[in-house]
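All protein chains but one are shown in place.
Entry: chain A
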Amino acid sequence: MQAESIQPIPLILNEQSVETTSTNLQVFLAEHGWTEGRFVVVINDNIVAKSAYPTYQLSAGDRIDVLSPISGG
């Protein structure tokens, strides 16, 4: 029996097209360098609470914005 291959899904991450096989948000974020620290995740214009990262499942076409603190006047 042949193992079922996982098909990558297309996403938009911070305005860039990406593909991933990691549909778990926390895993996806870690793959892109966001593990701990100050950032906020917005998916399809909805803020995702940090406590939901481990269980949040990404879907094809999701638009993900990761925002970080910067200087401001």
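Odds and ends about this structure:
By our rule, contacts are C-beta pairs under 8 Å (C-beta built on N, C-alpha and C of every residue); 3 or more make two chains touch, one makes a residue touch a chain; residues count from 1.
The criterion applied here is as follows: contacts and distances are computed from a predicted model.
Its UniProt record calls the unshown chain "Thiazole synthase", which is the correct pick from "Thiazole synthase", "Lactate utilization protein A", "ABC transporter permease" or "Xanthine dehydrogenase family protein subunit M".
For chain A, the residues touching the chain absent from view are 13-16, 32-34, 37-40, 42, 45, 47, 65-73.
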